[in-house]
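All protein chains but one are shown at their positions in the complex.
Up next, chain A:
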Amino acid sequence: MKEFRPPNFPLTCRESIDVNFNVLKNRRPLSQTSCYNPDLDTMEDTFDDEDFLSDQEDISVQKVLQTLEEAWLNEKFSPELLPSQEDYVHCMMDQIQQMEDNLNKLKKTDFRGEVHHMELARIRYIITSYLRTRLDKIELATAHILEQEALRGPENSYLSEGELKFAKEFLALQESHSKQLVLRHMPSPFQEFMPTQQTLVPNLRSHVFLRAKKDVQSVVIEGDRDNRDEEVDLDENSQHIMQYQPIATYLKDGSLQLI
């Protein structure tokens, strides 16, 4: 698996997003004194997309953005492909579109326009980087990921519909390409394309940095030849360096955050 270098960007990004959202929240007085489009105010606080998670109707955009940010960091640092947060991506993209439309109505000389444009550029970076990271993983371990996906079944899938289609097409491309270029010239017993034997498999034993978002009791760390199995409790907000495998399930249920 490709190594993902920790970017120096996220921290500053998170800080500035918080700050900027404060700007957004405190903007109401400003908008009353100017010709600012009032739609902007409502749209950042709530949104009502009916397809989106019907049981949680009023999720603030901050929450969506935060979820996306966490998903993005988790995806960046975890060796394997994590469940897709497609709904959040779509929702955020709709928001961006709306915000852009509203921003275009602003006068060019308005300083707030610049601040918001910057903010949108940041959010867009998070989204594209998140999807790119996933695509990279899919391309590197296509056969393995498809195999796992088939085992999990459609109701429990990690890939979004588009990603699944992409993965299948990508694998088919690899197959036809290697067949055409080399395999068909080989002696007949060697002509078969064996994707599962050739695929890269993510190294689940690689180490990750993580922070516990809540208390996690008795994580079992497998022992090796010299050591016994060990149990660890992760306290809320504590930070650890651990192998990925034992904590994978906790990461997926949202108790942990990779950093």
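Following the convention adopted for this analysis, a contact is a pair of C-beta atoms (placed from the backbone, for glycine too) under 8 Å apart; a residue touches a chain by one contact, two chains touch by 3 or more; residues count from 1.
The working rule: contacts and distances are computed from a predicted model.
Novice: Name the chain not shown, per its UniProt record: "Histone acetyltransferase ESA1", "DNA replication complex GINS protein PSF1", "Centrosomal protein of 128 kDa-like" or "Golgin candidate 6 isoform X1"?
Specialist: Checked against "Histone acetyltransferase ESA1", "DNA replication complex GINS protein PSF1", "Centrosomal protein of 128 kDa-like" or "Golgin candidate 6 isoform X1": the hidden chain maps to "DNA replication complex GINS protein PSF1".
Novice: Specify the residue from the set A:99, A:131 or A:145 that touches the hidden chain.
Specialist: From the options A:99, A:131 or A:145, the contact with the absent chain belongs to A:131.
Novice: Thinking of the whole complex, not just what is shown, which of A:63, A:105, A:152 or A:177 touches the missing chain?
Specialist: A:177
Novice: In the whole complex, not just what's shown, which of A:117, A:211 or A:240 touches the removed chain?
Specialist: Considering the complete complex, A:117 is the one touching the chain left out.
Novice: For chain A, which positions touch the chain that isn't shown here?
Specialist: 7, 9, 13, 89-90, 93-94, 97, 108, 114, 117-118, 121-122, 124-125, 127-129, 131-132, 135, 139, 161-163, 165-166, 169-170, 173-174, 177-178, 180-183, 185-187, 189-190, 198
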